[in-house]
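Each remark here refers to the structure printed beneath this line.
Omission of a single protein chain aside, the complex is shown with its protein chains in their original locations.
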Amino acid sequence: MARTPSTDPPADLLAPVQGEVSWFCCGTAWGPCSSTGRGACGTCNSGSLQHAWPNTSDACWAITRPDACGVSLSRRTCGYQHRTTSLCGGGTVVTAIADCGPQTDLFCGERSCCGSTCAGNRLIDLTPAAYSRIASLSTGLRPCEISTV
Amino acid sequence: MHEIAAPQPYVIALFLVWAALTKLLSRQAREQAGRTALARLTGPARAVPALMLVGLAELAVAAALLLPPARPVEGAAAVALSTGFLAYLGYAHRVAPTSTCGCLGGHGRPVDRRAFARAGLLLAASVAALWAGPRPLTPPLAALGAAEVVALLALSAELDRHWLVPLRRLLVRLRRPLAAPPPRDVPLETSLRLLYRSPAYCSAAAHLTSDVREVWDEDDVRFVVYAARDRTAVFGVPLGGTDPADVRVALVEGAPLAPPSASRT
Partner (left out) sequence: MASRRDLLKSALLGAGAGVVAATALGSLGPEAAFAAEPRLGVDPGAADPDFAEGRIRSVKDDTLLVLGSNLVFHTIRVVGGTSLWKLGPVGLDQARPGDGLYARGVRMPDGMLAAESVWLNIVNVKGHVKNITREKVHLDHKGQDIVCHVVAGTSVAIHAGGPASGDLSVLRVGQHVQVLGAWRPDTNEVDIATVFSPH
């Protein structure tokens, strides 16, 4: 649970990283999600295959601070594509960046497991359309692997 | 009005000095300048200089209010500044509702009713300060000023972590509002969370095409049914169990699916 601050600059995402994936809603959607709007990129929509990434800009990095959990993530801007693979079942989805998030630092050290496979720290948030391709929305949080396309 | 005016310059100056020092000296306030509505107003690149400029203006008005002689123009400057604050909050609320105020740094919450109330109170004090003159500060007037300061501090969400959060934590510890007797039955979510962590679920997850369709309890086992394309996946989760390895699974062909239902009978 202890935080391991890292002062290193974000390294490039050369190899797949494992972490937790959750989902968030955006766009002019119903419910409490309406406050999200169309996200930092102005394109976010719950029904589209998109995701939020913790390092889309300096301002975004200042909010999410994955380095507070000892995680370095590469700078990727709006529209960049990542592949998210569920560590439970192997379902996979390719999505484009549409928002800044999740707030990795607020969940430092949290782990999700599936069988004997575990992954820690929240590194990516998918839209409902994307998340439901690899897991049920009612799971809320799953371990995953993230790679570039 | 003349009497009420007497403590106002001190109240306003105290608050402005606090706000100015936060803007000018706090590294956190500068780091978070990009998240404020000011960044939306001036552009992200000019957010920090703009923040500094506002801080200097606040310091100048505070100095004018505190240093003799007392002149109406000082009250007018405070009114102008307070009106500017209110207009800025209105802009932030309307144009950048998810951005923070940046007024006193240190918290990430957007502009809310308390921020408006604080700016309104400051404006009211500034208007009263127009009548301020070289009058002695009697104990009742000093008490009025102190009450205003307390009200301003209470309306400052930036200080919540110092008093409101600990107070609420104390009340929760004393009242235990979420302490409830353990439920008679194991909540379904408890079984499902154990299921999600199980090797059995992991092995079958790729086959599942639906969420939970049916649940029933029998012989200390909770049976959880999913659709798995043209088959049915049934999991057995031990009621009261904690080891994910104890969850069992079978994919069954030809089992008719019940209508979608939560029935546990």
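Things worth noting here:
As written, the chains take the letters A and B, and residue 1 is the first residue of each chain.
Keep this in mind: contacts are C-beta pairs under 8 Å (C-beta built on N, C-alpha and C of every residue); 3 or more make two chains touch, one makes a residue touch a chain.
These figures come from a predicted structure and were not determined experimentally.
When you scan B:Q28, B:T98 or B:T138 for touch with the missing chain, the hit is B:T98. Although one chain is not drawn, its touching partners on chain B can still be listed: residues 97-98, 109-112, 161, 165, 168-169, 172, 175-180, 182-185, 187-190, 192-194, 199-200, 203-204, 207, 209-216, 218, 223, 225-232, 234-236, 242, 248-253, 255-262. Although one chain is not displayed, its contacts with chain A can still be listed: residues 1, 22-25, 27-33, 35-36, 43, 45-50, 79, 81, 94-96, 98, 102-103, 106-113, 128-130, 132-133, 136-138, 140-141, 149.
Everything below uses one rule, namely that only the chains that are shown with their structure count from here on.
By the touch rule above, chain A contacts chain B in their complex via residues 35, 37, 58-59, 62-63, 86, 88-91, 113-117, 135-139, 142.
For chain B in complex with chain A, the residues that touch the partner chain are 31-32, 34-35, 44, 97-98, 108, 192, 196-199, 201-206, 208, 211-212, 244.
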